[in-house]
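The structure follows.
Omission of a single protein chain aside, the complex is shown with its protein chains in their original locations.
The chains carry the letters A, B and C, assigned in the order they are written, with residues numbered from 1 in each.
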Amino acid sequence: MKKMSGMRWPALLALTIMGCASGVVVAQQSDDDIFAEYREMFGDDNPAELIEWQGEDLWKEARGPKQASLEQCDLGLGPGVVDGAYAQLPRFFADAGRVMDLESRLVYCMVELQGFDKAEAAAKPYSGRGEEPSALEALSAFIAGRSKGTPVAVPQDHPAERAAFELGKQFFYLRAGPHDFSCATCHSQSGKRIRLQALPNLTASEDARKAFSTWPGYRISQGTVRTMEWRMGDCARQQRLPEMKFGSDVAIGLITYLGVMAEGEPMDAPGLKR
Amino acid sequence: MRTFGWVKCVGAAVLSTALVSCASTAADAQAQAPSFDDAVKSSFKERGQAGMDRLNRNAMQLACSVPADQSPTGDAAKAIQEQAQARVVFPADGEYFGDWKAGEKIAQTGKGMQYSDDPAEPNGGNCYACHQMAPDEIAYGTLGPSLKGYGKLRGTSDPMLQYTWTRLWNSHVYNVCSHMPRFGDAGILTEQQLKDVMAYLFDPKSPVNQ
Amino acid sequence: MASRMRIRAKAADGVTEVKALMSHPMETGQRKDAEGNPIPAHYITEVTALHNDKVVLQAYWGAAVSQNPFLHFRFKGGAEGDTVTIKWVDNKGESQSDDTKI
Partner (left out) sequence: MNHHRRTFLKLGGAAFGAVATAALWPLRAIAAAVRPNAAFEATALDGAYKQLGGTPAESADIDLSTPDIAENGAVVPVSVTSKLPGTEAIYILIEKNPNPLAAGFMIPEGTEPFVSVRVKVAQTCNVIAVVKAGGKLYSAAKETKVTLGGCGG
């Protein structure tokens, strides 16, 4: 796995240093590799695969009032084309008249193809503790998995796609709430961490590529695949902001911004996350 | 819902992005401001203790909503820093130190003011998210400087205590677009909690100074 | 068709390497859901691995095995085309069996 092998040597070095210095001294700099040994031990056995399978079944299953499958859903590369589609999302969809990320596109297809009520389809996008993965989590895992190896190429051709990028970028720097946090507070410097957690510098291509290409991800602490919109919304929660709405302009704008920053990186999702 | 210091002081100006007049992004910000604000408002909804008012920005938040290299300078920066200084409230009884053990808990706790948090529980300060403090706690962040041996290295002179209290109350006094939350000014920590954190930083018995 | 176990079995140099991922919540009984109600214990208690009809590993698990469990072991012998079967039983009496060809 690319993201891990790239980190192996500095990680071993860091662990050696720690081992020598009587236990628990952790160097202040360049220690985003503290967990490299831990991650290395997972190898290629990411439980996300189990959820990808559920997503594949769900994609093919006739559901909803129209008893139709999602197999004719157009994810941007034509009806039914799944391979490589995630690497080019979000994008502008003429039929919907707006820029959509994978999750809002899936809701659109559930409504149009399967006849679900829109509010119902988007009512509970993320599973709760102790619950099975949600439909959107399973479908996202499956669809993102089918872009493995495809370079990220989030389009900036349509004016609405460029506007989404600008909105996302501007929001990235917005400081608000009682703690004055913006996305940039934690994600605009390289080599930093929060507690022991490495913080990707999403304003720099190298980190942005690594981050974008590994979402959706299997979240070890939650035992399920979490989606890119979940990632945005949960950051907003920790920023002490109100709830970021599912499928909102800001959510899609941020994902567009990050996707454009990650241009060219081969997709490697679902990743393995804390 | 807590009332933040700036709501009283900055008043109506807080709610208007049109008043941003900082540095090079002013033109951009003004051109985009109305639709940007609308897009942001329509993208969020109130939940738990996190109301929509949290999206209203004060003068500092507006001026600092830019990449670091575009932070306000000169008079614009000075105005924000002076305003921050003017709002610092020092302990009424002149006593800066509480209980370092309580301070340690505050430094370790990251909960508080998220919509997922119980508003009845005291807020944490989450110091360890960004700072090294006690040398035996390895799970510390690096966004802020190390505070290891804080009191031992700096002593407890009046100016040092005032400086540190001010840092905790409103870090923007010293650094116009500081990343650090305004723990006193924004009502994140109570006066007693701030005293406890002060004790954790300065007390010779505190693990920070071992 | 919705297989909920992923089994990989590879034979090399007279040894078969088996890796399995099982889909299971492995609830300890000590967690609470979003509403604060306790989530009942639900975990795999026994796992049996067979090479054709021979038991090659018998495992007993507690709730401390992680959610969506992973198991990796090796047995001597095994040839291409042989079947490796993994079965589990949990504390609620649910069970599942899946197999794969080496």
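The rule we apply is simple: contacts are C-beta pairs under 8 Å (C-beta built on N, C-alpha and C of every residue); 3 or more make two chains touch, one makes a residue touch a chain.
Because the structure is predicted, anything quoted here is derived from the model rather than measured.
Novice: Just to confirm, in the complete assembly, which displayed chains does the hidden chain contact?
Specialist: A, B, C
Novice: With the missing chain put back, one of A:127, A:170, A:214 or A:248 would touch it. Which one?
Specialist: Of the candidates A:127, A:170, A:214 or A:248, A:127 is in touch with the missing chain.
Novice: Across the whole complex, list the residues on subunit C that are touched by the chain not included here.
Specialist: 2-4, 15, 28, 30, 45-46, 48, 50, 53-67, 69-77, 87, 89, 93-96
Novice: Need a quick check: the contact residues on subunit B for the chain that isn't drawn.
Specialist: Counting over the whole complex, subunit B touches the hidden chain at residues 108, 110-111, 114, 116, 126, 128-129, 138-139.
Novice: So that we can see where the missing chain sits, which residues of subunit A does it touch?
Specialist: 15, 18-19, 24, 34-35, 37-39, 41-42, 54, 57-58, 120-121, 123-124, 127, 131-136, 138, 186, 194-197, 220-221, 223, 237-238, 274
Throughout what follows, only the chains that are shown with their structure count from here on.
Novice: Mind having a look at which chain is the central one, using mean CA positions?
Specialist: A
Novice: Averaging over Cα atoms per chain, report the distance between subunit B and subunit C in Å.
Specialist: Comparing mean C-alpha positions, subunit C is 49 Å from subunit B.
Novice: If a residue has to touch 2 or more other chains to count, which residues of subunit C qualify?
Specialist: In subunit C, no residue touches at least two other chains, as defined above.
Novice: Inside the complex, what are the residues of subunit A that reach subunit C?
Specialist: 45, 47, 49-50, 53-54, 57, 128-130, 223
Novice: Show me the residue ranges of subunit C that touch subunit A in the complex, using the header's touch definition.
Specialist: 1-6, 19, 21-23, 25, 27, 31-34, 39, 66-68, 70, 72
Novice: What residues of subunit A sit close enough to touch subunit B in their complex?
Specialist: Going through subunit A, the ones touching subunit B are 24, 26, 28-29, 31, 166-167, 170-171, 173-182, 184-186, 188-189, 191-197, 199, 203, 236-238, 240-245, 248-251, 253.
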